[in-house]
Each structure stands twice: as structure tokens, then as C-alpha cells.
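Apart from one protein chain that is not included, each protein chain of the complex appears where it belongs.
Read from first to last, the chains carry the letters A, B and C; within each, the first residue is number 1.
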Amino acid sequence: MTIQQVFFLAVAAITLFAAVMVVSTRRIMHAALWLILALFGVAVSFALLETGFFAVVQVVVYIGAIAILIIFAVMLTRQVFLDVGPQLNRGWWIPAVLVAGLYAALVGVLSTWSGFQTQAAALPEAASDLSQFGLALVDVNAYAVPFEVASVLLLGALVGAIFVASDRKGVER
Amino acid sequence: MIPLSWYLIFAAALFCIGLFGVMARKNAVAILMGVELMLNAVNINLLAFWRYLYAPDFAGWTFVAIVLVAAAAETAVGLALIISVYRRRSTVVVDDLSLMKG
Amino acid sequence: MTFWNDPVNFIGQWLQSVLVSWGVAPDVAQIILLVLGAGILGVLGLVWVIFLIWYERKIIGRMQDRLGPNRVGPWGLFQPFADMFKIFTKEYITPDGADVVPYNLAPVLAVAGTLMIWGVIPFASTIFGADISVGVLFIIAAGAIGELGILFAGWGSNNKYALLGAFRSVAQLISYEIPMVITLLIPVMFSGSLSLQTIVQSQSLWYVLLAPVPALIFLITQIAEVGRAPFDLIEAESEIVAGFNIEYSGLKFGMFFVAEFLHAFTAALLFAVFFLGGWRGPFAEQFPLLGFVYLWIKTFAVYWFTVMIRGTVPRFRIDQMMDINWKMLTPLALVMVLVTAVVHALVRPIGSPVVSLVALLVANLVMLVITLQFIRNSARARRRPMVAPSTVVVARPEPQPTQSNPE
Partner (left out) sequence: MDWLYIGVFMLVAAFLPAAAITAAGFLAPKKPNKVKSSTYECGIETVGESWVQFKAQYYIFGLIFLIFDVELVLLFPWAVAYNKLTLFGIFEAVLFVLILLAGLIYAWRKGDLEWI
């Protein structure tokens, strides 16, 4: 085992443990804290994939914005704050079994795939060149449409979310 | 070096944990957290496939960027809905929110 | 390569040869040096804060017609050391019901979020931590870590004031992060890279000349990100007693202050790197140490300016602060990016740097005039309703003559 492999295993273990804590811990605020750790682990695994851009973007968007927004929402919905009582549905073992089965099926199907054990080739120089990505994003023959659609989607999300969240005439508590 | 399989198994595990959270949690905010985990697992898969099979082509990156955009939109609208519902009904426990039960 | 040309790499190579001669594998020796370099840079960054505290107290003291620290050591230079030893022996008081892990993690994250930035700053042409290809985004990510520290502090303290302060701080920080990130697009556009070293190297003309208005916006947002006066609502003592760090004591409290001073200096450093040409100057390429001196001079000029602002401008109200950001800085920054992109692209085919400089300067000036006109108009519109009610006669109680004067 190389150092890189050991490092990957450690990161994966921490991330998965944090993810398990996210779905199982009782206090919702602690779930948010564990979520941040899990997201950070994913960012590190992006860096291991030699996509530094997305490793940093993961921290900026997920930890810097989405996690903070989730924490805000947790604090805005106070009544579940101290989180007495079980946080899982009564029949929680049914999804657990289903998910375990799904996982086994996924890994089983994947392991029959011929490309399963592919080793990484050296990354071509062009692949880490952000300006190529930028050119592709505005190239009509490449990804110009997704680029513009993304902005429209975000505009829709912004308008919709503001409309929903700020109903001043709604029931104020 | 790390083979592709490790990333796929890791991502699959993360996806399944997220899915469990979505199915088993009572709290709507916690369900959204599960969705975030699932989206992250998808991103790991996309980037791993890109890295190992399609490296110089930027289709994988565009996919990841779009997933990020979708995640942002989903979180914003989802949490706004949760907050709005909480204001009216004072609960975020999903079981209590069935409109049909009245 | 002689010592004076490139001292850091000279020492590094010398150490590596020593380690290899001791029988350490070259790879391992390199990693040892890497850890050593990171450790030294981190320690220097934190020790530098001690000097910054003295410097700032001295300036603020002079501005308030005082002497500032002047007893301990020459010019009071050892005063921060005395303060440091004192704070090291203070008791930690953890409030009842605190959420221990976030509570203790918060000061660490606050400092780490600022110190991390030092890892990517090019101090000279050969003196830098790491020159990663996404340095600009890394700086934004480090800011996100700092915000997390504040949120943890507010949450972990089990205190209403702390939580309220944390919410306010985070609302302020994330708001001002938007124009900051937008203006960062402009150096990236000109230099065609996210790496800070490349941004510095491509500034044969300082970007502050090509984009004065975005530079100004960046400076304002940096002051706000640090949470200094006039944007110090983060710790508005008169409103929310001290903000998010109210329940901290001893060095945990001190760490928030270390983070603030370090961040103030780092903000000046970033401004110098992005808009004032970083380490560039005459002979800086040949003698990296000279480049380091240039960078430090530029940084201190900016830092002195921010301290001046801190000492002279009164605090904003929170609604004013939000208005400044969302109704002025953000739209202006977005429009500036558009104007700069279009103007620069239009004059680029001419191929003369003088023409693009003049065109961009004119564009900036026009935008500045338009913005000022907008502000004037909206201020006038806002003033009008304030005048009207004053014509209404309000019955005021007569001031009572005081019986006895306590003095």
C-alpha cells in the first residue's frame, strides 16, 4: 500500500463516519456539524482526484454557503432544537435493510464491470487548464447552453425561494 | 495508486447513507442533509469517471458544475419551503405535514 | 545561486543536502522540509501579530492624541509581550450548557481561516508557500472557514447575545463576500489565471490603475470582512455587548483577537497582491528579498490607511451597512465587471496598453460619476419625508427647572 492509498482510506473512513453521524445523531445541530465534516472529506477526495478547482469550489459552495444556510434553517425552526425523542421514523429498519441491499447490488453490479479496476493514467496537461474549461463553457458547440440554463435555473430558484420564504402576510409567530 | 473501484465503492456507500437519511429521518431539514450527501456522492462518481476514463474532455466538469447549481437551487428552495411551512404549522416533522390528514 | 539572491531556497537546498548526507531518503527529506517550511511560515504569521498589535495601538493612540504604549521596552515595543504573558495565565471559563466541541473549535477555526491564506500568498518571486492554480478561490474558501468559526462560537456559547452576534456577523460577512468575489474576477480576467503568483507577475501595470473603482470596492469589502470600524457591528459593544465572543475568556478570547489583527493585515496584503503589483518593483526579479521589502511597504501603506479609517469613521447602523452592500457595492461591482470586460475586449484589438489604460480609466470614471449621482438622488429622495413631519407642532413638556445641582 502506498502512502496515497492509506491517505485515501483514512479520508474515506472519516467521511463515511461523519455521514453516518449525520443521519443518526439525535440533535439536528450536531447533524449539521457532522455534515460539514463529511463535505470537507469529499473536498479532500476531490483534491486526491487532481481536480483542485472542484476541491476548492466544494469548500466555497458547500461549506461556505449551503452548510451555513442549513444552520440558519435549523435555528429558524426552533421547536426541534433540543430534539427530544427519536429522530428516526418508527420503521427505520426497513430503509436500513433496503439501503444495505441497494449497496450490495451496486457493488455487485459494478464489480462485474470490466473497467472496475482501472488505474489512473497521468493527467494530460490540458485537463488541469482552467481556461480550457472556461472556453468550453461559452463555446456554442460545447456547453454554452447548460451555462446559460444554469443562470436561469438559479434565477428561478432565487425568485421562488424569496417568494416562499418572505411571506410577510403569512402567520407570524 | 488508487484504482477507480475504491472511489466507486466510497461514493456508493456515501450515496446509500444519504438515501437512508432521506428515508428514515423525521425532520425535514435532516432529510435535506441526506440529499446533500447523495449529491456529493454523485459528484465523486462524476469526477472519478472523468479522471480515470475521460480526462481531457470537460463534459465531466460541466456535469459537476450543473450538479452544484442544482444542489444550490434545491437547498435554497427546499429550506425556504421548510421555513414557510414551519411558520404556518409550527413543525418540520414530515409525518405531521400530510395535508390530506388535515 | 548565492545566498543573497534567493535566501529561502538556498537554505532549503542546503538543509536537504544535509539531510540526504545523514542518510535520509530524498523524498522523505523533501517532505520533512515541506512540513518545516509550513511550520515556520505559520509561526511567523502568528508572531507577526504581536508586532501588529503594538503598531496599531501606537497609531490609534496618536490619532486620539495619546502616546499609545510607551513604558515597556523601547517605544513600548514589549507591551504586547506583557499582554501576551498575562493572557496566557488567565482562567478559561466555560459557560454552563455550552456545546463543548463547537465552543472549543471556534477560536481555532477563526485563526486557521485567516492563517491559511498565508500559504498561497507570493511574498517574493521565489518566496511563497505554494503556488496552486486556484489560489483566488482558495482565499475565498479560507474566508468560509473563518465564518464557520464565528457561527460555532455563537452556537456553542449557549448565550442569546452570542448567538445574535454570530448571526449578525455571519450575515455581514457573507453579504460583503459577494462584492469581494465579484471584484476578484477583474484581476483574474486581466491576468488569465487564478494563481496569485501569475497575477502578480502579469501586473506590469498595477491593476489599481486599470480598475480603480473595483479596487476601491475590494478595499471596502475587505475592511468589512475584517469587521473593523466602521463595519464593527460584529462586536458592537453598545448593542450586543460584544457579539459572538462574549462567553470566551483567556487565550480562547485572545485567539479571536489574534484572528482579527491577522485578518486586518492579511486584507492589506491581499489588496497589495491583487491591485498594487505585489512584490513587483525595480530589481525585484533579481533579488527576491527586495521584492519582499516592496510588498511589505505596499502592505503597510494599505494597512495604515485601514487603521486611519478605523480611527476616524463612526460606526454604521446595521441597516445602513446592509444597504451599502446590497444596494450599492454589489450592483456596482457587477456592472464594473461587465463594463471592464466589454471595454477591454473592444480596445484589445488596437493592441496598445496606453489606449486600454485610458479607455478603462475613462470607463471607471464615468461609472463612478453615475454612481455618485445615484447616491445623491436617493439621498435626496430619502431626505424629503424627513422634512415634512417637522412642520407638525409637537407638544413637548416644558423642561423642568432642576431643584439642586449635584455638582
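The rule is short, and it goes like this: contacts are C-beta pairs under 8 Å (C-beta built on N, C-alpha and C of every residue); 3 or more make two chains touch, one makes a residue touch a chain.
Everything quoted here is computed from the prediction, not taken from an experiment.
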Chains still shown that are in contact with the chain withheld from the display: A, B, C
Which of C:Ser125, C:Ser193, C:Gln222 or C:Thr306 contacts the chain that the document leaves out: C:Ser193
Candidates C:Ala29, C:Ile50 or C:Val120 - the one touching the absent chain: C:Val120
Listed residues C:Leu209, C:Val293 or C:Leu334, member touching the removed chain: C:Leu334
On subunit B, residues whose C-beta touches the chain left out of the figure: 65, 68-69, 72-73, 75-76, 79-80, 83, 87
On subunit C, residues whose C-beta touches the chain left out of the figure: 31, 34-35, 37-39, 41-43, 46, 87-97, 104, 107-109, 111-112, 115-116, 118-120, 129-132, 136-138, 155, 157-161, 163-164, 167, 170-171, 174-175, 177-178, 181-182, 185, 188-190, 192-194, 241, 246-247, 250-252, 255, 258, 318-319, 322-323, 326-327, 330-331, 334-335, 337-338, 341-342, 345-346
Residue ranges of subunit A at the interface with the undisplayed chain: 44, 47, 52-53, 57, 60-61, 64-66, 68-69, 72-73, 75-76, 78, 81-82, 130-135, 137-139, 144, 147-148, 150-152, 154-155, 157-159, 161-163, 165-166, 173
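By our rule, only the chains that are shown with their structure count from here on.
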Chain pair with more C-beta contacts, A-B versus A-C: A-B
Subunit B and subunit C: spacing of chain centres that average the CA atoms, whole Å: 34
Geometric centre distance via CA averages, subunit C-subunit A, whole Å: 29
Distance between chain centroids, defined by C-alpha means - subunit A, subunit B (Å): 6
Per-residue overlap in subunit C, given as positions that touch at least 2 other chains: none
Multi-partner residues of subunit A (each touching 2 or more other chains): 53, 57, 65, 72
Interface residues, subunit C side, partner subunit A - complex: 99, 101-102, 132-134, 137-138, 140-141, 143-145, 147-148, 151-152, 155, 163, 167, 170, 174, 177, 192, 194
Residue ranges of subunit A touching subunit C (in the complex, touch as defined): 29, 33, 36, 52-53, 56-57, 59-60, 63-65, 67-68, 71-72, 75, 128, 130-131
Subunit B - residues contacting subunit A, complex: 1-10, 12-21, 23-27, 29-30, 32-34, 36-37, 40, 43-44, 47-48, 50-53, 55-56, 58-59, 61-62, 64-66, 68-77, 79-84, 86-88, 90-93, 95
